[in-house]
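Dropping the structure in here first, questions after.
What you see is the complex with one protein chain gone and the rest in place.
Showing subunit A:
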Amino acid sequence: MKVVPTLEGGLKVELEADHDIEVLEMILTDAGQPEVLSAELAELMEASDDWDELMSPELWEMFYGHLAIVGKAVKAAKELGSLHIEKSSGDAWYSALNQARLRLEREYQLHSKGDLVMEDDVSRNAYIRDRFYCTLQTLLLDFVMGLND
């Protein structure tokens, strides 16, 4: 897999190996249910009684929307042989990758486990995916997302 910035301010991910597309498809699997993330954030808002009821549905709908944009792009990549991340969908991509990383952290405590994370296959694979998603996020920050987007 090779990632290059485009002249239009987006990213192009060239798929080189058969499993590249599988890795990209894992973003949606790893992101899980956005309701969990919005409920977690609502728990922080003790100051506002009806926060969960009023704000959470709007939030998880938005998170679902971001996952849908990513799902559509990954599906198109299967046919094209390359993935195109448009500048206009940079935020959605960052959000979907973040949802995936937050869920992996919730599930496997990747950061607190340290080297222990390498001791079993499932955690190690989760760690490697987290690092890949993080690299993509860094590229999005460096080349796609800006103050005025």
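Operating definition for what follows: contacts are C-beta pairs under 8 Å (C-beta built on N, C-alpha and C of every residue); 3 or more make two chains touch, one makes a residue touch a chain; residues count from 1.
As a working rule, contacts and distances are computed from a predicted model.
A.B. asks: Among "ATP-dependent Clp protease adapter protein ClpS", "NADH-quinone oxidoreductase subunit E", "Beta sliding clamp" or "Cytochrome c biogenesis protein", go ahead and choose the protein name stored in UniProt for the chain not displayed.
C.D. replies: "ATP-dependent Clp protease adapter protein ClpS"
A.B. asks: Given the contact definition stated above, which residue among A:4, A:62, A:76 or A:116 touches the chain not shown here?
C.D. replies: Residue touching the absent chain, from the options given: A:62.
A.B. asks: Looking at A:3, A:28 or A:102, which makes contact with the chain not pictured?
C.D. replies: If we include the chain that is not displayed, A:102 is the one touching it.
A.B. asks: Among A:3, A:23 or A:145, which residue is in contact with the omitted chain in the full complex?
C.D. replies: Selected residue, touching the omitted chain: A:145.
A.B. asks: Need a quick check: the contact residues on subunit A for the chain that isn't drawn.
C.D. replies: These residues of subunit A touch the chain that is not shown: 37-38, 41-42, 44-48, 51, 55, 59, 62, 94-95, 98-99, 101-102, 105, 110-112, 134, 137-138, 141, 145, 147.
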